[in-house]
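For this depiction, one protein chain was excluded, whereas all remaining protein chains were kept in their positions.
The block that comes next holds subunit A.
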Amino acid sequence: MILSVLSSFALVSGLMVVRAKNPVHSVLFFILVFCNTSGLLILLGLDFFAMIFLIVYIGAIAVLFLFVVMMFNIQIAEIHEEVLRYLPVSGIIGLIFWWEMFFILDNETIPLLPTHRNTTSLRYMVYAEKVQSWTNLETLGNLLYTHYFVWFLVSSLILLVAMIGAIVLTMHRTTRVKRQDIFRKNALDSRRIIMKEDGRDLSRREAYIYNEYISFGSPRVSGFETSGGA
């Protein structure tokens, strides 16, 4: 019963992802699909993968989807949009997909299909796994890091590429870039920074004129000569 509940929720949520008007609702139904799929994985006995689905898909990927969808001003779809114009191509693709699914799945394990033969479904207990069984995590580790380590390394390279992409987009060049430190600039006193050609510092009047030049572009004091002294 739980299998049918979870599967039907997953299918309905999947449908609502496509049909929801508000894109935020769309992503939230997407999250529901993952929740239900995680439940289905638990039913299959893959508890570790169910938790990984929750952590990675819902906790990271869907949250980032939500960030994008919520922050950008994506227009809400019109109610009377003509969906019928998608029907020819999408109908053909959908029918091909359905045909492939029926072609691949074994008929005896799905009792509700019209092609099911009349056998009773047996549930029996595997005693071997009660004696000494590996957890999901141990099984995964024993295979992934020994026989299939190449796939593991390749997937880490893919993630590295993604990380490099993110760094390139948001790079904050800390060296060799002329940046302004506002606090430091405000603390500068032109009398201590600027030296005149003959080695003397600016006087108070000259510092004032210098500041006028910097701030306003021209001195407001009339009759000024820069070569003069204090």
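Throughout what follows, contacts are C-beta pairs under 8 Å (C-beta built on N, C-alpha and C of every residue); 3 or more make two chains touch, one makes a residue touch a chain; residues count from 1.
Just so we're on the same page, contacts and distances are computed from a predicted model.
*Asks:* Unshown chain, UniProt name, "Vacuolar protein sorting-associated protein 33B isoform X2", "Myotubularin phosphatase domain-containing protein", "NAD(P)H dehydrogenase subunit 1" or "Phenylalanine--tRNA ligase beta subunit"?
*Replies:* Hidden chain identified via UniProt as "NAD(P)H dehydrogenase subunit 1".
*Asks:* Out of A:Ile58, A:Leu140 or A:Ala207, which is the one that touches the chain we can't see?
*Replies:* Answering carefully, the residue with contact to the hidden chain is A:Ile58.
*Asks:* For the chain left out of this view, which of A:Ser8, A:Thr135 or A:Ser155 touches it?
*Replies:* A:Thr135
*Asks:* In the full complex, which bits of subunit A touch the chain not displayed? Write them out.
*Replies:* Residues in contact with the chain left out: 1, 22, 24, 28, 31, 35, 47-48, 50-52, 54-55, 58-60, 62-63, 66-67, 70-71, 120-125, 133-138, 142.
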